[in-house]
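A single protein chain has been omitted; all remaining protein chains appear in their positions.
So that you can tell them apart, the chains are marked A and B in the order they are listed, and the count of residues begins at 1 in each.
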Amino acid sequence: MRQALVLAALALLPAIGQAIYFRDKVSWQSPIPASEMVTVAQARAWDGNVIWVDARPDAEFERDHVPDAVPLNEDRWNELLPQFLATWSPEKRVVVYCSSQSCNASREVARRLREEAQLRNVFVLQGGWEEWLKSRK
Amino acid sequence: MAQIAKVKFVWRIVDVVVGGIFIYAGAIKALDPVRFASDIDNYKILPWTISVRLAFYLPWLEIFCGIALITRRLCLGGLSILTALVCVFTVATIAAKIRGLDITCGCFGHASKNWNFSTHLGLDLVLFGLVIFLLCACVRNFTASER
Partner (left out) sequence: MRTRIFAFTLSIFLCAIARAELKWEQTAVELHPTAGDKEAVGHFKYQNTGSQPVRFKSVHTSCGCTVAQSQKEEVPPGEKGEITATFKIGDRTGTQVKNVTVETDDPDHATTVLTLKAVIPQELEINPTFVFWGQGEALKSKSIVVRASKDFPVKQLKVTSSSPDFQTKVEQTGNGQFKIDIQPRETSRAIAAKLLIQPEDSPKVFYATASVTNAPAIQ
């Protein structure tokens, strides 16, 4: 028991030192949120400050989409990106969605907007188009 | 006598190997405590405020216990702590699997991120077995020397 306490106390020293070194680099109170995901409720709360981006294939966008959403998919990225950028401004939040069929598309579009176009405040809608439809009912 | 010396030598090797494993495991986690904190958080057992503090402390505890084992100083205390740590890790891994959580960390932090559940559990159980053996041997030696 005494030996264990001695070891426990010894380990505390470098641990405290490291914690002091990292004090500004760590969130001590809450985990860093999965900054990319946002719920329908959160996105709706942003109200007029949101640009909805539909990452689904063209045919699905044509059938139905979030009101005022801008289509931006990887099939026609080069053609659609300038059209999207024309509606964008720095104070707006971008929420990208797709459907469960193409569920990785929204992540990919969001990634490209962040990395290639270097936009900030780009989010992915949790649950995608299906979640939006549920919230409409 | 030669037989006893051989057995002692083998146990010494096991001491060094197990101690080395824990020093390595601790060092990997100590190099990136922020990531280790999110790995602990993934188990969804402890609140974040405790997970993040443990993430800074546990790796150093492992390293010191590993050193205690190799140097045979405070090895009883070291083995007790390591037994408890491996036990808790193993139970947490099984619990996470039952709850369907996607965890990437067992004993080896992000070095083991591509391991599947069976590999994690297997290694945890092997380590648990080894530390229990060493602990029993150490207790026997300790009580013998006390007498």
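Criterion: a contact is a pair of C-beta atoms (placed from the backbone, for glycine too) under 8 Å apart; a residue touches a chain by one contact, two chains touch by 3 or more.
Since this is a predicted model, take the numbers as computed values, not measurements.
Participant: What shown chains does the left-out chain touch?
Facilitator: The omitted chain makes contact with A across the full complex.
Participant: Looking beyond the chains shown, say which of A:L10, A:V70 or A:A105 touches the absent one.
Facilitator: Answer from the full complex: A:A105 touches the omitted chain.
Participant: Across the whole complex, list the residues on chain A that are touched by the chain not included here.
Facilitator: Interface with the chain not displayed, on the chain A side: 56-57, 60, 73-79, 81-82, 85-86, 88-91, 101-105, 116-119.
One rule holds for everything that comes next: only the chains that are shown with their structure count from here on.
Participant: Suppose each chain is reduced to the average of its Cα coordinates; what separation in Å results between chain A and chain B?
Facilitator: So the centre of chain A lies 36 Å away from the centre of chain B.
Participant: Once bound in the complex, which stretches of chain A touch chain B?
Facilitator: Residue list for chain A touching chain B: 1-8, 10-12, 14-16, 18-19, 22, 25-32.
Participant: List the residues on chain B that touch chain A in their complex, please.
Facilitator: 30, 33-34, 37-38, 41, 48-49, 52-53, 56-57, 59-61, 63-65, 68, 74-78, 80-81
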